[in-house]
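See below for the structure under consideration.
Omission of a single protein chain aside, the complex is shown with its protein chains in their original locations.
Then we have chain A:
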Amino acid sequence: MRLEVEITGKTFRSATSGTHEVLAPLKFALHSGEVGVLIGPSGCGKSTMLRIILGLDHEFQGRIARPPQARIGMVFQEPRLLPWRSVEQNVRLAAPDVTDAKLSELFRILELEAHRSHFPGELSLGLARRVALARAFAVEPDLLVLDEPLASLDDALAGRLRDEIATLVASRPVMTLLVTHSLDDAVRLGDRLFFLSPRPARILAEVPIAIPRDARADAEIAAIKAGLARRIQGEQGDERAGRDVS
């Protein structure tokens, strides 16, 4: 399976001041088993891009190719749970085919066993995010989209959830698209990193990470980050130089 994204442009019409360009032409592809990471400044159009890829927004120029039968698991920025259904029902409604064993395993990994029958209003944000993760994984997705799933969580919890995501991603072949602005998350989880420019977003650089995810110890991660930092600085330098010339 393969996800191909080729957006040639997306403009947004605002009520007051005409049209804004949200996305510049951009193109990338993702294969099964790969984790692609979109990294960019806030407000650069990442969420707009995700909405287009998910088929929620049809008003754009370009083409999205994903297998029509591909099952999608999505973790939105906010948990987006149904407040009037219990934790277990929330997961089962999105994933009616999930087996009891699979569900128990997911709840065990995400430490949600004690909260099965709770309503989302009774959960902390961290717990609600884990339910959203459980829901996305329960559908056994072919395409998993994570929109800043670890934002606004404390470091310890974010670290644990990141490990859980890595475990779950490794357990089956799935195309994963992660949006984040944490370089640390990107380097720990990603196979290929796409650095986006400020609005209108375009891909500044595509950086593959060759070391397999589970072989990345702290030393390797520090090295990759240092390399990236040099690269980003270099590119920003180039861009500045280019602007100076023009």
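The working rule: a contact is a pair of C-beta atoms (placed from the backbone, for glycine too) under 8 Å apart; a residue touches a chain by one contact, two chains touch by 3 or more; residues count from 1.
In the analysis below, contacts and distances are computed from a predicted model.
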{"item": "\"PadR family transcriptional regulator\", \"Outer membrane lipid asymmetry maintenance protein MlaD\", \"Cation:proton antiporter\" or \"ABC transporter permease\" - which is the UniProt name of the missing chain", "value": "\"ABC transporter permease\""}
{"item": "Given A:65, A:93, A:114 or A:217, the one touching the chain that is not displayed", "value": "A:93"}
{"item": "Omitted-chain contact residue, chosen from A:80, A:108, A:172 or A:230", "value": "A:80"}
{"item": "Hidden partner chain, residues of chain A it touches", "value": "51, 54-56, 71-74, 76, 78, 80, 82-85, 89, 93-96, 119, 121, 135, 139"}
